[in-house]
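Working notes for the structure below.
In this view, the complex is presented without one of its protein chains, the others remaining in place.
Order as written gives the chain letters A, B and C; numbering starts at 1 within each chain.
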């Protein structure tokens, strides 16, 4: 598949992760978009749903049933969780040659008990759940290269995992004392018409939600516990902030004896020194969510708190990019054997 | 002074706390605005600086030197910190009958060493520093009634003190484990023309600032330590969020043995059950900053975290109202013997 | 009814004009809120729908059928157009003593043909349509005082009518050359959950809508034509701007011979010199929508264009206040014989 183009389908192309995939893939030199689905909008042109694509040539929106799977090499699945697991099971039965990058939550939890506990029903594709690789590229790169099914992680979790997991693994922090105060832009909630997401209900104010019980905790628990070798349940509070894009996680940590903020910074700077999409700022510098808007970058800052054993780590990503579609394309590049940064070179749009 | 009107001066009337005082005092039935200062804009009409006041009759902006102190009963001082202490010292020397509500940070710290440490220079009015009463009304109401000089507290600190101090005093939480993740609207930074406060630098993104060293920590330390009877230094991180008004504090606490979220909620609900400006929501409900915008209310929510000894308390105020000018008028009402809620009855402007 | 309180019902209390009425009426000294309806949310507390009202005592939401009309003196009708006409017809049949201020579009057009043409169905309460008084207070004050049914005008139309009608009547402009480019905040679209009103679809961008055919044109045509004595059809384009409140109308006019901007300004300054809620700025000054946010004021500016016979008039209101609920309370005050400004004294909330 040297210079040929992979044939790509997107299931659920009328949402925001779908449109972000289109934005990226239309400019990716090694892919061809062959199928786009949106069940409720089937028959419409993409430009009817997202007029910014009007100048470009794209297939019409169809239903999932109408996809010609034999002509598809890789599919991005951007459907709601719960329904995704059966859809993907069917895809593999119909077309075992297809690779899948799934942006839903359906295959992120390796433990089926955890899935049932957080999502309220038994998983309906248990074998695939076991097979799926959790797609935080910087932690699972080698597994992803060999994967048939990549479970693209959540935006909150990617943003928190990137700094915290290497610190747990290095023994630099006390894993029982992790407080993650996370703030999200509104695209994180998707494109569904809900009263609480109206402009007038979101602008000029902010609030926490899912306090004490947001589902992304399940992913945090899984990855933090795996890194620590014992069960952890960090404090995690998500907030909705009046901005379109961006996850901003302020993370309060206790350092191990004699580590301090310098030690924490050293671990992260070393861990990410060759990574193209993770930028660890100099010690004491604080990132802004704007620095990553529209790009696939994560920016991480490390700052001393007042007590010598306390450190504040701040991590920020664009929830539609490194937090969703950007990481999904990064995963696709690995699965297809392409250079990892291909099609993801855009620089943040700030201002 | 039964039905007569107190004669009011505002020093620093061209900033946002100044305009908010004007908005409130123009509709307060027992005051008359007799002097407004703005050194750099002296000679201009208020309507040149804040055109929304054009339909109302107000004195011209003058310099501080031009104020006729004998005709003033009470002055609001909305000047930058550092310069305020000498100004107020002079006011008292010139006109000992005048009462002062100071919105700067100059008289908030009772300990002169703490002042010097946080503000980098010795205090220049030490006796007044000792005399000043810290103006969180709900905690110091009786002292304020008798005060000549009220130090109106900071917006972050008011928002955090209201829920946390009663909990420390009740022994309901472990005071060594307090993490305050606070978010502020942009008016908190005042009206000075700085590049980092431009619309284009603030909108559509967010960031922490003053991490590990914001000056409002000094007030938190003072009040939390006083409540606990020992020195505390809580974690506190302020953030700038793209909204005009609002402080939103997400506070991570550890409860004392056998207390739990229910116990925390009970302490707060009891403590504030008769307070007109503090509303404790039912257990498990989460406030939004919009619920208090433009009003003098604080809304407090208490939510269980996943571990039985962890609780998340959320407190929100309008930084220009309960966090500054609203509380200043509340203090004025006490100092002048007026009903505490007079002129502060406005309901939040949402949407 | 000297110092007694009028008993008020609000039909459709769960929308934005409803909540704005609550905000105003809770602080109005001469009214008592006795009934609030919201058909789909009947049984809920107001605080469930608008938590900012939690600290206040208010009746529960009920259905329209549950209203005890004998205990109601005046009703605000904030229901969708089309359904309103029958509801009000029934109210008058059930309780002829009740006065009505209707915030829908149902009774704004005096011509039943015009109604049918713009709304696509025959009017179902033709007699009431004839009886209703169009509630632009500054133009129809005397009629409103005697009215039983006031048709509260649209936000766009109020904002445009205030400057344009007196100019047409004075013969100061050529009524065939009127271009109104109007911009609205998002509350103008109400609280219904529609995809195109999501934060993510509205923020950080703008667009025109209803180009060449917005229904508020019908009111403009009616009032402009009445003033001119002949049929007019001005150009009018509404736009949606990412702000919560505010109508901002930029109006391009041709002046009559020898009038010029000075003449236009003189007509408006004279016409409104005693009006409490209309502020005509000095010639050449330009209003901002912020100057009226949260207040019942209209601000009007007059500026010369480059050609001597061209003038640009700019008018701005808060669409929920002077453009809806504020004007509705102003109308109520007239109908009930109260001072016209009672309960409407709030000053704009800026910043």
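The criterion applied here is as follows: contacts are C-beta pairs under 8 Å (C-beta built on N, C-alpha and C of every residue); 3 or more make two chains touch, one makes a residue touch a chain.
What you see is a predicted model; the values in this text were computed from it and never measured.
A.B. asks: For a quick check of understanding: of B:37, B:159 or B:187, which residue touches the chain that isn't displayed?
C.D. replies: With B:37, B:159 or B:187 as choices, the missing chain is touched by B:187.
A.B. asks: Which residue from C:83, C:124 or C:250 sits in contact with the chain not drawn here?
C.D. replies: C:250
A.B. asks: Taking the full complex into account, what residues of chain A touch the chain not shown?
C.D. replies: Within chain A, the residues that touch the unshown chain are 16, 19, 22-23, 26-27, 50-56, 187, 203-204, 244-245, 279, 281, 285, 287-288, 290-295, 297, 299, 320, 345-351.
A.B. asks: Since one chain has been left out of the picture, which residues of chain C touch it in the full complex?
C.D. replies: Where chain C meets the chain not shown: residues 179, 181, 183, 200-201, 203-209, 211-213, 217, 233, 235, 237, 239, 241-246, 248, 250, 252, 286-290, 293, 303-307, 310, 312, 314, 350-351.
A.B. asks: Touching residues of chain B against the unshown chain: what are they?
C.D. replies: 16, 186-187, 191-195, 197-204, 242-244
Note that in this section only the chains that are shown with their structure count from here on.
A.B. asks: If I average the C-alpha coordinates per chain and also across every protein chain shown, which chain's average lies closest to the global one?
C.D. replies: Minimum centroid-to-centroid distance belongs to B.
A.B. asks: Per the centroid of Cα atoms for each chain, what is the distance between chain B and chain C, given in Å?
C.D. replies: Each chain's C-alpha centroid was found; their separation is 36 Å.
A.B. asks: Centre to centre, by mean C-alpha position, how many angstrom separate chain A and chain C?
C.D. replies: Computed from C-alpha means, the inter-chain centre distance equals 46 Å.
A.B. asks: When you check chain A against every other chain, which residues touch at least two of them?
C.D. replies: Residues 200-201, 203-204, 242-244 of chain A each touch two or more of the other chains.
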